[in-house]
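Structure below; questions to follow.
Every protein chain except one is present and positioned as in the full complex.
Labels for the chains are A, B, C and D, by order of writing; each one numbers its residues from 1.
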Amino acid sequence: MEALSSALDFSDFPRLDMIIAGVLGGLLVIFPATPHSAFAMATMIQFLMFSLYGMGWNTIGGYGGQVDLGKAQYVGIGAFTTAVLMVRWDVPFWVSMPIGVCFAVIWSFIIGYPLFRLKGHYFAIATIATSLVLKDIFEVWDFVGAACGIEISPIKYNPPDFLHLIFKEDIYYYYVILGFFFLGILYVNWFRKSRLGFQLRSIKDNEEVAKSLGINVHWAKIKTYAIATSFVSVVGSFHACYIKNIEPEDTMSLDISILIALMAMLGGAGSLWGPIIGAGVLIPLKSYLKEWLGARAGLIGIDLIVYGAIIMLVSAVEPRGIWGIVEKVRRRKRN
Amino acid sequence: MDILVSSLFAGLLIGMVLAMVALGLTIIFGVMEIVNFAHGEFLMVGMYTGLLTAQATGMEPLLTLPVAAAAGFLLGIICYFGFVKFVIRGPMVAQLLGTFGLMIFLRNLALLFFGAEDRAIHQGILVGKSFNIGMGVIAPATKLAAAALSVIAFWAVWLVINRTKIGKALTATSLNPQGARYMGISTERMNALAWGIGGGTVTIAGALLVNFWSVNPFIGLLFTMIAFAIVALGGFGSVSGAFFAGLAVGVITEIPGIWDFLTYIFNFGWMADVPMTSLKYMWVYLAYFVIMIVRPRGLFGWKR
Amino acid sequence: MGYCGEGAPEKAKLMALLEVHNLTKYFGGLKANEDISFSIKKEELVGLIGPNGAGKTTLFNCIAGLYPVSSGKIIFSGHDITALKDYEVARLGLARTFQVYVASGDMTVVENIMVGCFMRTRSRSQAKTRAEQIMKDFKLHDLSDYILSELPVASQKQVAIAAAVGTDPKMLLLDEVAAGLNPSEIEDIMATIQHIHYNMEITVMLIEHVMELVMKISDRVIVLDSGQKIADGNPETIARDPNVVKAYLGERYVHEHAGELT
Amino acid sequence: MKKLFLLTLAVCLVACWWITGSPVIAQAKTVKIGAIYPLTGGAAAAGRELKAGAELSAKIANNMMPGLDMDMAKNAGIKSLGGAKIKLIFKDHQANPTLGADLAKKLILDDKVDGMLGCYHSSVTKTVSAVCEQYGVPMINGTSTSPALTTRGFKWFWRTTPHDKWFTKDLFELLKGLTQGKVKGVKAVPEKEISNLASACEKTEWGSHVSSIIKSLAKEYGFNLRKSLLYTAKAPDLSSEVRSLKAARPDVMLFASYTSDAILLVKTLKAQKAKPKIIWGQDAGFEKPEFRSTLRDSIVGILTRTVFLPKVAQIKKVAGQVNALYKGKTGNDLGGASARAFTGVQTWVHILEKAGSTKPADIQRAANAIRIPGDQLVVPWAGIQFTPSGDELGQNVLGSGLIGQYQMVDGKLVLEIIYPFDVATADMIFPFKWF
Partner (left out) sequence: MAEHILQVKDIKVRYSSIPVIQGLSLAVDPAETVCVVGANGSGKSTFLKAIMGAVRVFDGEILFQGREIKNLKTEEVVRTGITYVPEERMLFTALSVEENLLLGAYTLNDKERIQENLQFVYSFFPRLKERRDQATLTLSGGEAQMVAIGRGLMSNPSLLMLDEPSLGLAPRLVDEVLDTVRKLKREGMTILLVEQNVRESLEIADRGYVLQTGRIVLEGTGEELIRSDVVRKAFLGI
């Protein structure tokens, strides 16, 4: 009960934030009712998915300060669990998703235990390595379709099939992921105020002090890593049903890992709104830059050049991301 | 037997070149403890520089090395003064994020200019030539030349670091930057120099590689990972460690060949079914992971 | 010299809370602590002094489980904590603060203290109530919502102590809490320590260079020099101990002022 | 000022909404066909070919071309639709299946296309066709050869090109023919001289399918597949793979690779002094102009399966005519990709002509009933007719493949047809000579 009230309690944010968040949240709910293009819809779904990925990353990477660049492996675990279970045994999404989370969590414990003995750069690079190892294994593992990946046939189901999450129109997917999105916000809101959240922030601040306050730093990191993993795995499962054809090369590529980390870092790691802001800025930017400059003007890669430049700028000027700038401005006003 | 010998030989040969790819990374890390995620992109720049210079001028590809070195040196220094300098003041997250940004930036700049197609050099005195050494060992001339040049480059860098005043200053900066400043050494300049040398060596490696490997804008990451593995193996910041670790990683990339050899020897059916070639680079990543966990200072590490 | 613990006779009957037996710590070939033994009784306030590089912080780190000891034994309230990890030691009720602790994160004062309180509870509201109580005791409630890293060092140190107190410790190890503070801030921190000691009945051991503070509030003082324990006794005797004076002011000083020393 | 940033964010969001929300107004008298090809990315070269082939086909359909012996050249536009013009809307999928699916939705919902075309990479075709299936939009696939595509029971998906099983079977027929002395210019080869095979395919949807087909066919035809490996596509170095192949001492090497890998493979084979008697490529990279122009004379003797060779022009008049047009447009001869993209659009034209409507249901009916005679096509097929039921729903049953061999004729590199045996244009070079 306390957890629920804590999750619903946003009172530590300024009133204006809450008004803006409320308005934007309302806009998200009514978005499908407004005139929009299919591309905008796809972009919005991407935005919600990456917000969720980013929220997951943010728990360990933002609050915990452990820069994880291997989240794609959990996208893969979630997506492939759902797809394999659905294709082979017709297991509904709502069953396969938690199973995927279990697998992801188990895997996160297996690699998390040694991983968290590393710090800083070494940790970040090692997460990349593990992700690539898993991707390579998936690419030769026949059970999960090897390099061909696995396809959820849309004609086997009669859309809208809420059980298996097979729909024709994107609007259904939109509301499903929007539901996850709001749940995710509530969860992170609870998390950041929970004991583990506090412990993690303390670890980020100073590990030795954290230990001196009785925190089992290694275990706290592993636990949080599992939480972050669950987020990613859930969205991965959703991704499988949404895209319907998943391949390791596509779902588990390093680009996905980087993108996930970037959402949160650019928006502001360690703040509730950071990943959402990051995804809100980057995903439309990416989609539309690619569409306008890439496809129309023939400037391929220009979206990512702009992307890279933004990242460089932010890291040099304000490493705490966009939210960091907002807070800086606010603090200056206050003082 | 042939396959084992030729695999090991090829592994060592390519290992020398890979070591050179990692050389710059280890120098930069040694001097300022920053991991450059854009390292592979520097290599890519080197490859394109070599390729385009050779194609534009019709020059022998091996003669483009000085051009590539100059380009890399310049790139390194520009990156340092234009960007890295501002990032190192920030927290580690900013450094990671920043060099990532650099990676994405450079990669897609290359995509914009050169397109996504793979390109390779098809002319040149060494291209396509190879020597049959016996025991089934066939040594392509380009790789032999690259390996030889890599050894020379290592030797040169080693000399610069150990025998010159500027090298001593670099070492001093890496060992104790504040102490170095008290000696009147401008650590700022040393950092820039480290980026210059780092960039220069890796672009040379790129110009060598392009003689036998094709290049596309996305090639960097693979090499960044390989370079990380080498640097981790050799000890972060160690030049001589990087050389031996390079050889080791070269051999690791030849694990499929070694596996083939074992398959022929033991002749178990299941062994032939293991998709070893598909997992070629997985061993490198795995090696990196295991080394980091078991010996974070690297197998040959000496540092501090 | 052999003053062992006689400085607080009225507490002598209380059992020892912390016992250190023959603790030795090497760093490579360097001997940081050599064969150090002492014990601290419940509700004692013990100062640990010594010149720079004497091995005081190393000793703290060994006791608190941050470093593994090379040899020796540490017993805390009946548990052998020699091999325990730092967080396990903390959970047994031995809290500590750090000499150099520059807050860098974005946590507020109340949040920092809550981290400590969370050691004994899972409930956020309980942790918060407890943290608020401590803040009141420490007169920090005005600063409650400030970001710690933006406060002056004196406040940061107060908060660090408050967070350690939040773990409900039996004993507190304080490492140079007064370093870098001005006299009035030192007064404040002294009041805080005394509050912890007398009102909260927490045993305190502190490393301190600010002698006004140590000498004034300690029941007993242990002196280290070059990794060895050279004296142990009440502040007055310590100040006149030739070994101590030698360690601080040099040998010649001792010779010339021999008359003033015991 | 205070919360300027958040406000800006909100404004941006709303702006994005507006811009993208504007509905597309359909133009009268055009049939819009969405074409999703890899215009950028690693397969951009193929993408350019595909686009050129499709564009040429649309141009012929939209204009009267008196000199051309093709039905669709005789009218301007689709006659049964009152001369409606074909309008191709190209999108770039960059070999990314997710992007492909997004683009398909965009084409279907935003651009309101009447049909789809594409996508070259089998993996992308898979996601795109799934979207089309869901929305009931007809899709014709001209270039993806993964057998899995037509086994999914899709009712809105038709494939004109033969798939890899057929192509690979062609190869084994050729090998069998070699032992029986059926090949032009080669005496019967003792079976044991070519019984050892080794294959290397790229680790993708397409490559791994080809690999498994080779495995099963080798067994069926009684060959000994001594090594079968998958390699990472677009790898910078393939020498260990080649060494592994070489170590198996195969007589025949089989590959499935896109352009850059194909070039690298052949270069490495040469550098490693590999000595197979036959090298066979499963189309894709092995017949691209880049492959030819980069490797030049070192590819003499290499076999590739294909659906179109310039030599076809000698057999088919219409192919020669179209090839001339294509060459005039791009400077290159028609290749497997461009010829099939051309045929894909042509199939669309015929289906639309037959349907007389752009209603999906009419198109579906027309497609299932279509029969385009072989003399209309540039590719050397018996025609186009789709299976309306069964395992391979929507597969063209009249397609067939060719096997060509690079040969030097008068100092020029040409692809000679050596299979099917009855249309062979030259003697086969056997065994393969490099050293």
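Throughout what follows, a residue touches a chain if its C-beta (ideal position, glycine included) is under 8 Å from a C-beta of that chain, and two chains touch if they have at least 3 such contacts.
Note that this is a predicted model, so its numbers are computed, not measured.
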item	value
Neighbouring displayed chains - absent chain, whole complex	B, C
Among B:55, B:130, B:176 or B:240, residue touching the chain not depicted	B:176
Those residues of chain B which, in the complete complex, touch the missing chain	165, 168-169, 171-172, 175-176, 178-187, 302, 304
Contacts of chain C with the absent chain, listed as residue ranges	51-53, 152-153, 178-180, 182-183, 209-216, 226, 239, 245-246, 248-253
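Simple rule for what comes next: only the chains that are shown with their structure count from here on.
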item	value
Smallest count of steps, each to a touching chain, taking chain C to chain D	2
Closest chain to global C-alpha mean, per-chain Cα centroids	A
Most distant chain from chain C, judged by the mean position of its C-alpha atoms	D
Centroid spacing, where centroids are CA-atom means, of chain A and chain B in whole angstrom	32
Cα-centroid distance, chain B relative to chain C, in whole angstrom	50
Whole-Å gap between the CA centroids of chain A and chain C	44
Of all residues in chain D, the ones touching two or more other chains	40-41, 203, 230
Sequence positions of chain C contacting 2 or more other chains	104
Touching chain combinations (by label order)	A-B, A-C, A-D, B-D
Of chain D, residues touching chain B in the complex	40-42, 44-45, 200, 203, 227, 229-232, 234-237, 239-241, 243-244, 247, 259-260, 263-264, 267, 270-273, 290, 294-295, 298
Contacting residues of chain A [partner chain D, same complex]	16-17, 20, 23-24, 27, 31, 34-43, 139-140, 146-149, 151, 153-155, 159, 168, 170, 243-245, 247, 249-250, 277, 280-281, 284, 288, 294-295, 300, 322, 325-326, 329-330, 333
Footprint of chain A on chain D - complex, ascending	2-7, 9-10, 12-14, 16-17, 20-23, 40-41, 91-92, 96-98, 101-102, 105-106, 108-110, 123, 126-127, 130, 133-135, 148, 152-155, 203-205, 207-209, 230
